[in-house]
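Below is one structure, written out as structure tokens, with a few remarks after it.
Excluded from the complex is one protein chain; the other protein chains are retained at their positions.
Showing chain A:
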Amino acid sequence: MKLAFSRILLVVVALLWVGPYAWMVLTSLRTLPEIVAAPAWPIPKSIQFDAYREVLTAIPVGRYFLNTTAMAVAIALLQILLALPAGYALAKLHFVGKKVAFALVLACLLIPAQVTFVPVFSMLGPLGLVNTFAALVLPFGVSALGTFLVRQALLSVPDEMIEAARLDGASELRIVYGLLAPMLRPTLASLFLFSFVFHYNDYFWPLVMTTDDDVRTLPLAVALLREQGTGVRWHIVMAGNVILSLPVLALFAAVQKQILRAVTARVG
């Protein structure tokens, strides 16, 4: 009885969460005449890759994918690069104003990009930075959460280890990037994945900061597929959707544990 219930639940949940994906993929494998004739019933008569071919000719998927990936990787790396020294100072070094500095970093946790985009947009305009890679990456160069997590992780590293490295003549930068960074590898890997996935998927910032195809990103291009032409050609939109989602789903399947760790990392 109990087992039967949990089996039924399993089927319902699978239908609710796997069903839509399946419909997306099946739609993308159909042709327009087929969809017009019987839109809802998705089993393709024969598997057709027409929609994918059309997406690839309608938008330069390769370039958008590279734009998106390069942007997300650059942001994630920059965040790690800057969080390490800042986290080190906040965790390990005594200095005047430490509490204030820490409080200011934490305060940034409350300020989402949507609060600051108007002035950032109007600041970058006169500098000629709208529509540049820099406009997509630099504003996210610091992750307040990342800095905080690096600091927390460094608190558990014994001071003696750092003193010993100093006695060996290691410079402070070498201590940060050569000694401490490798010790924090799980934290940094989680941060990287979390940040990569977030920015790969981001729609808001690239939408408001770019108008130029050369720097636009894949989510924007796929969203535009729906608005092109007369009548929505859903097989093409769904093919675009598959192209957009597949890399993230593959990454998730490959490093599920790290991504889950990043998501369940708590600030409190």
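Basically, a contact is a pair of C-beta atoms (placed from the backbone, for glycine too) under 8 Å apart; a residue touches a chain by one contact, two chains touch by 3 or more; residues count from 1.
Just so we're on the same page, contacts and distances are computed from a predicted model.
One subunit of the complex is not drawn; among "Sugar ABC transporter permease", "Putative chemotaxis protein CheW", "Lycopene cyclase domain-containing protein" or "Electron transfer flavoprotein subunit alpha/FixB family protein", its UniProt record names it "Sugar ABC transporter permease".
When the omitted chain is restored, the residue from A:Leu56, A:Leu82 or A:Leu179 that touches it is A:Leu82. In the full complex, chain A makes contact with the omitted chain through residues 6, 9-10, 13-14, 16-18, 20-21, 23-24, 27, 35, 39-42, 82-83, 85-86, 88-90, 92-95, 98, 101, 104-106, 108, 110-112, 114-116, 118-123, 125, 138-139, 141-142, 144, 147-149, 152-153, 155, 159, 162-163, 166, 172, 176, 186-187, 190-191, 197, 200-204, 207-208, 219-220, 222-223, 226, 232, 234, 237-238, 240-241, 244-245, 248-249, 252-253, 256, 259-268.
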